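A single protein chain has been removed from this complex, and every other one stays in its place.
Letters are used for the chains, namely A, B and C, taken in the order the chains are written, and counting of residues starts over at 1 for each.
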Amino acid sequence: MSIPNDIQITADIVANHGLSSDEYEKIKQLIGREPNFTELGIFSAMWNEHCSYKSSKKWLKTLPTTGTRVIQGPGENAGVVDIGDGQAVVFKMESHNHPSFIEPYQGAATGVGGILRDIFTMGARPIAAMNALRFGAPDHEKTRHLVSGVVAGVGGYGNSFGVPTVGGEVEFDARYNGNILVNAFAAGLADTNAIFYSKAEGVGLPVVYLGAKTGRDGVGGATMASAEFGDDIEEKRPTVQVGDPFTEKRLLEACLELMATGAVIAIQDMGAAGLTCSAVEMGAKGGLGIELDLDKVPVREEAMTPYEMMLSESQERMLMVLSPDKEAEARAVFEKWELDFATVGRTTDDLRFRILWHGDEVANLPIRELGDEAPEYDREWVTPPAPAPLGDIPRMDVGEAVLKLLSSHRFASRRWVYEQYDTLIGGNSLQTPGGDAGVVRVAGHPTKALAFSADVTPRYCEADPFEGGKQAVAECWRNLTSTGADPLAATDNLNFGNPQRPEIMGQLVKAIEGIGEACRELEFPIVSGNVSLYNETNGRAILPTPTIGGVGLLPDHANMARIGFAAKNQPILLVGAPAAWGKHLGQSAYMKDLFERSEGAPPPVDLQHERRTGDFVRSLIRSGMASAVHDLSDGGLAIGLAEMALASGIGAEITALEGCDPVEVFFGEDQGRYLVTLSVDPQDEALDKLWQDAEEAGIFAPWIGTTGGTDLTLGAAAPLAIEDLRHSHEEWFPRFMSN
Amino acid sequence: MKARVVVTLKPGVLDPQGQAIEGSLGGLGFTGVSAVRQGKIFDLEVDATDAEDARSKVDSMCTRLLANTVIENYSVEISE
Amino acid sequence: MKARVVVTLKPGVLDPQGQAIEGSLGGLGFTGVSAVRQGKIFDLEVDATDAEDARSKVDSMCTRLLANTVIENYSVEISE
C-alpha cells in the first residue's frame, strides 16, 4: 500500500476509511485544512466505532461504575478493584469477533493476547482467564471448523502464556452463523500502590517502544472490526495478525520487572490501531503533545509507510513514557528478555501529535481533539417489539425431556472445550470449569480467593433486552454467590448488530438500562468493558449478547461451596423458590430446544429478591451448613439437579409436588433460585432455625428432596440412572467435533 | 501417485517460529543467518488416473484442509 | 545464499499429525489417500562464499538444531 502521503483525498478514500462525509467535514474544520493520507488514517482509527464508542458512549455513561472498593473504573486498560491487604484485582473482557470469523485460530489467540496485555499493562500479573464463545448452528457448514480453531487458539495462547482458564460459555445458535462471538476475559493481581496508568506526565521525556517488531498486520483492522460483513468479506481481509505467546510471556516478565524499578511513568499497550491509539491516549490524558520518529520504530518488513506503521496492529507491543534517568536500567531488562526496545519519541508541551519520517513531518494533529472531539451520536432507537404471548405448553415426559436436553448442544458438557485449556497452572485453581464459577486462590494469602463467571442468555435479551440485560447481571452475580463469594464488580462486553438500525439501537439502549439497573441494585459496578457492534451479515444481526464477566471475593476458601452433591442423605432445599417452586416457561430451553418455540416473555428478574436470596445463600455457605450449592438458570430445576448429580455421582429423589404441573416445576426458568444441600441432620433444630431466618427474610426455601442412590428421581417420573445421564451429557460434544 | 505439498506462510505474515529459530541459531554461533521462515510439508499417496488427476485432487485437499489459505501459500509436486 | 531445509520423520517413526490428517481427509470424502506424513521446511538466508560453503553451514545447523536426528531425516537445497 504505497499510497503517497500527499495524495488528494477523495470521497471514496474517505468512505473506505469508514468515515462519513459529515465526519470528514468535522476533521477539516478541526485541523483547518485537508488532512494528508497518514492523518486521515489516524483519524479513521481514532474515530471508528471500536476506539471512539461513538454510538454507545451516551448510554455507557449511565452505567454505575463506582463503589467503595473501586479503584479504577472504565477508561483505562482494565478496571481495578480493591480486595484488601493492599492488593487489587484488575480485570476486563474484550471481543475479537470479526478476526476470529476470518481466521479462527489466530483471531481467538490474539484476542486472548490482547486482553492479557491489558491486564499486565496495569502492573498486574494475570491469574485467571475466561472465554465466552458463540457459534452458528451446529449443522452450519462453518461451525465445526470455527469451534475447533477458536478453542485451539484460545488454548494455544493462554496455555503457552501461562494463565489458568477457569470458566466461560459456549453457545450455538443459527443467528451467529455469519458472525461468531469470541469474548475473552482476563484478571490479574496487583498491589494497590503499584498500579500503572496510561496518563503521561512530564515534558521532554522519552517515549519508548517495547516488545515485538512492527509489521503490516491488520492494517485497517480496527476499521474492519467496526464494519458490517457483506459477501465481499474476502476482499476486506487485511493481513491477519498472528499471535506470539512466547513474546507476550517475555513482555509480561519484562514489564513487571521494569515496573518494579520505578522507571515507568506511563504505559499503554498497543491494541487496535496500535501506535496511534496508544500514543494519543498517553498524550491526551496527560495534557501533553507527543512526537514520534518513525525511523526509530523496530520494523520487520521493508518499505513500510508511515500510514502502515501508524495503523499496524502487530501484537505484543507496548508504549511507555520512561523516567530518563532509568532508561539504561530499563534497556537492560528488555535486553535480558531479548525484546525490542527503542526510544521512538518524546513528550512535548504543545498538545500536538507529530509524526516524523525520513526527515519529514508526515502528520501534525491536535492530540486532544483526536480523542475528545470524536463524534458522539445519539442514534435513533425504538423499543424492540414484545414477543408473541406464550401459547399452550406442549407435554413431554419429564425424564425423556431431561435426557434430550442434556444431550443437546445447549446442555452438553463443555469438557471437550475446557480440557484443551490449562486450568491448573499457577497451582491456585480451587474450582476449574464445570461448576458455577471458577475460583482461584490469592497466592500468598492464607484464606482469600477470587471467583469468576461470565454469563448472558441471548434469547432472553432478544425477547426483552431490558429484562435480558438484568438477567445477565443477576446470573453472573448468582454464579459468584453460589461459591460463597461476595460479588465485587463486573465487566461487560456488549455484542450487537448495526446500531444505525433503530431496532438494534433499541436493543443496545434497553440492555444497557437493564444492566445498569441490576448493577445498581446488586451493588455490582461495571469497571471495564467493550462494545462490539455491526455483528451482522447481509442485514441479519446476531442475537443481542451483552456478556457480563464478574469477579467475587471469598474471604476464606475453607468455606467455599461446590456444585456436586457432597454426600447422600442430605436434604435439598430450593432457596428463593416461588410457592409452586417454578412456573415460568416463556423463552425457556424446554420450549425452544424441545419444541422449537420461542414465544413468551423471558423470566422477569426481581432484583430485591435476587439480593435477599443471594445474601441468604451466602450466609448458609459461610456458616458451614450448605454442603453443595448450584444456582438455577437455563433449563430450570431438572437440569440444575442433574448437573449436581453428575458432578458427584450421587443421586437424588425429589418429592412430587401435589397439584402442580411437573413441566413447570422442573423446567420453569424462574430467576433468583438456588439449590442448596445441607450437612445437617433433618431432625436437627438448625433446620428449623434456617427456615425461621428464611421466613424473616421473606424467602421461601422448601425442602424438595434428599440426596442418595445412583438415580435421579424427579417427582412422579421414572428414575434416571446417573450413568445414563452422564452418557447423554458427555456424548454430544466429542461426537459433534469428530464428525 | 506420490505427492508432496509444501505449505509456507504468506509474505508479511508474522512467523514467531522462524524468529525463535533464527535467535537460537545465533546463540549457537551461526552468524550471517537471516530471514528464517518455517513451513510444513505433507507427503502422501493418492489413487489417481494420472498426474493431472492427482494434482487436482491434492489441490483440493490443500484448499480444504492442508493449508490455511488466509495466511498460507501452498505448492504441489506430483511424482511417479 | 538462500537455503531450503526439508525435515521429515524417519520411516517407522510414529507420525500422529500425518495419521490425523489422513483421517480428516477421509472424513472430507477424499478416498484413496494413504501414507500421509507431515514434515517441516525451513527457508533461510545465509552468508556464504559459495554454494558448497552454504551447504556445509546449513548442514551443521540441521544436525545441531533444525532436525532431531534421532527421529528425523533432513535434506538441504541451496539456491542463488
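What we mean here is this: a contact is a pair of C-beta atoms (placed from the backbone, for glycine too) under 8 Å apart; a residue touches a chain by one contact, two chains touch by 3 or more.
Keep this in mind: contacts and distances are computed from a predicted model.
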Per UniProt record, name of the chain withheld from view ["Cytochrome ubiquinol oxidase subunit I", "PH regulation protein F", "Phosphoribosylformylglycinamidine synthase subunit PurQ" or "3-oxoadipate--succinyl-CoA transferase subunit A"]: "Phosphoribosylformylglycinamidine synthase subunit PurQ"
Per the touch definition above, residue among A:74, A:155 or A:218 touching the missing chain: A:155
Option from A:120, A:337, A:581 or A:733 whose C-beta touches the chain left out: A:337
Identified contact with the non-displayed chain, of A:409, A:557 or A:673: A:557
Contacting the left-out chain in the complete assembly, out of A:199, A:250, A:331 or A:352: A:250
Per the touch definition above, residue among A:103, A:118 or A:422 touching the missing chain: A:422
Sites on chain C contacted by the missing partner chain, in the whole complex: 12-17, 19-20, 64-66, 68, 70-71
Missing-partner contacts on chain A, residue numbers: 152, 155-156, 159-162, 244-247, 249-250, 253, 337-338, 418-428, 430, 441, 443, 557
Footprint left on chain B by the chain that the document does not show: 16-17, 20-21, 24, 27-28, 38
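Going forward, only the chains that are shown with their structure count from here on.
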Between chain B and chain A, distance of the C-alpha-averaged centres to the nearest whole Å: 36
Intercentroid distance (Cα basis), chain C paired with chain A, Å: 41
Distance from chain C to chain B - Cα centre to Cα centre, in angstrom: 9
Touching two or more other chains - residue numbers and ranges from chain C: none
Shared interface positions of chain A, touching two or more other chains: none
Chain A-facing residues of chain B, complex: 10, 12-16, 19-20, 23, 68, 70-71
Residue numbers on chain C that touch chain B, as the complex places them: 6, 8, 18, 21-22, 24-25, 28, 30-48, 57, 60-61, 64-66
Touch list for chain A against partner chain B, complex: 102-103, 105-106, 212, 215-217, 237, 239-242, 244, 246-247, 300-301, 314-315, 338
